[in-house]
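This report concerns only the one structure given below.
Here the complex is missing one protein chain, while the rest keep their positions.
== chain A ==
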């Protein structure tokens, strides 16, 4: 399917660089095609749009400007229709685009992984470098713009609300679901914003989407695992530059409390913010903190620093860690207990097997263990001492071979069902009732044998008639060639018509879903859902039927349009037939049905 048939969400006449043309927003792209041409000149992926600006309401020209992720200049379009229409058109575009932009920002947000910034963000500086580092956008800028909130809030006012059902939380969830599912969003726009069905009706039967979203939201993103290791970049002139972001500062403070201590003790009394960082990155302290043994190489100048040097600790490269820990570990992982189980005997192990010979690596290794533990604790909390207390059951669990237990011997869960007795009795009676007499295995065997008598000669005589065989092969060939043909044939239904067909079909489907769920309500197992009363359900069914009854007309209209576009109307009919059938089925059912029982 080429770009030509992409369904457009909205379209309008607009000029770009003073050339008239058509601006169109499809499901994936924003594109502008000069008048009289087929191929778009401007074509921007939805995911790239990052900001949107509009001209003032009272200005003479109705303009809209979009900027992209990697192109701050962006594109400016002027709506060329008469002013009133142009305004409406622009309104439509802005509404769509704000949604898209909010989504883009949300995904970008995740990619950047903004952690809450606890420390007051210091002014970014660079060490011994002249370049000013680019400030990272603060969390403020990454939030969805306020206009979005307003526009959606107005949606909410428009849609009738079943009281007690709608909560702000729910609303946020819906928003998220719609943002992540464009098809659903399109349907929602058509039907709910178009006022055909209510918000509640739309979500009725789609609760699982909301629940999934809620569950996904509950998952808290942990801290990323990487070590804090600001790697300096070398810039021209042999200078070294390290970019400092609030995030980095936060991470450094978190990882090395001693830096936080130095920060609080020296700022602003002794050092300025800038001087602090500058000196820190040149100090021995920073070198000791770097997650590397390459720092021992004089890769960059390390100066004595009377402020930072006093925070310097001895390298943690002895066989025993500098910080002894007294926690008692579980006996099942206690290596020290084995070491002390008996007096040391034997010859010393050879030099390669003596742990800790590579002194430079020890602080690094310890840092890894500590870092991992810190990450773990940040997610799970400290290991409470009670957890370390073992119970027999813990031990047994660790030595148990679970597949040796007989799973079948366990008492199963009893199936609770209505009228259990009748169900089983009914089953007992049925075979008797149907067949009356007991089956005699011997007679059956005899019968079977009689049928098999002389099977070899019968098999030899077996002949296949030619005609039906040929016919079968023919149909199969035709089927295959027909399919091949459809596949290879280009879809020549015009874009607009195709889109209309899709819309018609999805809308009809949604009405059908609403209708049938009103007729046969699904079993209620979700506590959040308010159960509609029979009266409500009847009302809903009637409403849906009224919508559905218009479907044949719509299809007829489509066929007409098709004729105008020189498309074989038969094809449209064929395409729409399943929908039509389903609709007719519902209509027939509706005519014959009794009113809904309470």
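Convention: contacts are C-beta pairs under 8 Å (C-beta built on N, C-alpha and C of every residue); 3 or more make two chains touch, one makes a residue touch a chain; residues count from 1.
Just so it is clear, contacts and distances are computed from a predicted model.
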UniProt protein name of the chain not shown, from "60S ribosomal subunit assembly/export protein", "DNA repair helicase", "WD repeat-containing protein 59" or "Gryzun, putative trafficking through golgi-domain-containing protein": "DNA repair helicase"
Touching the absent chain when the full complex is considered, from A:84, A:336 or A:448: A:336
Hidden partner chain, touching residue among A:83, A:226 or A:310: A:226
Given A:70, A:402, A:416 or A:485, the one touching the chain that is not displayed: A:402
Residue of A:212, A:310, A:369 or A:533 in touch with the missing chain, whole complex considered: A:369
Touching residues (missing chain, whole complex) on chain A: 222, 224-227, 229, 291-294, 319-321, 324-325, 327, 329-343, 345-358, 360-362, 364-366, 368-369, 372-373, 375-376, 379-380, 383, 390, 392, 395-396, 398-399, 401-406, 409
